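All protein chains of the complex are present and in place, except for one that has been dropped.
And now, chain A:
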Amino acid sequence: MDVRVSGVRKEFDRFPALHDVSLEINSGELIALLGPSGSGKTTLLRLIAGLESPTEGKVFFGDEDASLKSVQERNVGFVFQHYALFRHMTVIDNVGFGLKVRPNSSRPSSEEIRRRSSELLDFVQLSGLEKRYPAQLSGGQRQRVALARAMAIEPRILLLDEPFGALDAKVRKELRRWLREIHDKTKHTTVFVTHDQDEALELADRVVVMSQGRIEQIGTPDEVYDKPNSPFVYSFIGESSKIDVRVENGELWLADRRLGLKSDLPDGDASLYFRPHDVALVSDSDACIMGTVVASRRVGATRRVELEIGGASERIEIGISADHPAKEMSGIAFRPQHWRVFPKS
C-alpha cells in the first residue's frame, strides 16, 4: 500500500508540532522516521495511523483519502513503545483480539482465529507461550506479541513507535535484525519511529530525518550519511566537526590562512562540516587546516585528537591512525576528504 502524506500541519493547542510535511512511502518499503525528541516524528506516525487528526493537509492510502476515515476503519497495525498489551488476556487472546472484535459479517470462526493467532505466534517465535499473560513475559517477548497482534488484522501498513525504545541494548539489536527479516518475508509497508540513528541506518530502506516539526532530508541510509543536506543532518547523523570559515572568491579561509578548499557560496561567513575520521594529514603545505593537539585518546582502531585551531576558542576533533605520534602541543596539518560548506546560520 502506497502512503502519501500531503501538506500536513498539526497544532496542539496552537503550539505547532508539524509544519507542512509531505512524504511519499512506496508499497513494501521500510521507512524510518529519525529525529531528536520533539521533532514531530511520533506525531507524524500517529497522524498516519489516525490517532491524531491533522490541522491541515491530507493522508492518502493508495488513492483513497484516509483522512476521512477513523482509526478503526484505516486498518493499520500500530506497535507502541510500551507494548500496550491487554494484561488481562493471554498471549493468544491478545493476538486474536483484532479478529474477535470484527463485525459478525467479516469475523472468522473462533477456531480460525485461534489457528491464525497461533500461526502468528509461531512466526514471531513465541510458540509455547500461548497461555501466558503479558506480565509473565520479558520485554522483548512482549514487543513480539505486540507485533503479532498488529499483524493479525492483516494491516495495510505497519506503524511502529520507538518499538525497541524500552528494551536493553542486547535485545534491541536482536529484535532489530529480526524485524528486518520479518519485513523481508511479509513485505508489509512499514514505518517506524526512532531516535537511534544506528537503528534507522541499519534497518530502513529510506530514512526521513526530522527536526522541529519539519522534514530535513529523505534518503537512503547512504545518502543521509554521505550527503547530508543541512547542518542539522550533518551534526545529527554520525560524527561531525564544524569550523567557522569565510568564503572569499570561491575559496575557504580560516583567519588569514587559505584552506585549499573551494566553494561556490557567495562571499561571507560560512560553516565547514566534515567527518572527523575522513581527513588526510598533509605535511607543510600552506593550504590546509593547522591545529595544535590539546588532547589525544585511543578510540578502537584509531586515535582521536582534539585540536585547537586559530584562536583558543575553537576546538575540533579529528581521527588519525593509531600509530601517529601525536603529542600534546605538537602541530598537525590536515585537509578533510569530504566536506560541505553551509552559509552561516
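A few points about this structure:
Note that in this section contacts are C-beta pairs under 8 Å (C-beta built on N, C-alpha and C of every residue); 3 or more make two chains touch, one makes a residue touch a chain; residues count from 1.
By definition in this document, contacts and distances are computed from a predicted model.
The chain not displayed here is annotated in its UniProt record as "Sulfate transport system permease protein CysT", chosen from "Cytochrome bc1 complex cytochrome c subunit", "Sulfate transport system permease protein CysT", "Response regulator" or "PQQ-dependent methanol/ethanol family dehydrogenase". Only one of the listed residues, A:40, A:54 or A:98, touches the absent chain: A:98. Of the candidate positions A:87, A:177 or A:327, contact with the hidden chain is made by A:87. Listed by residue number, the positions of chain A touching the unshown chain are 49-51, 71-72, 74-78, 80, 82, 84-89, 97-98, 100-102, 133-136, 146, 149-150, 152-153.
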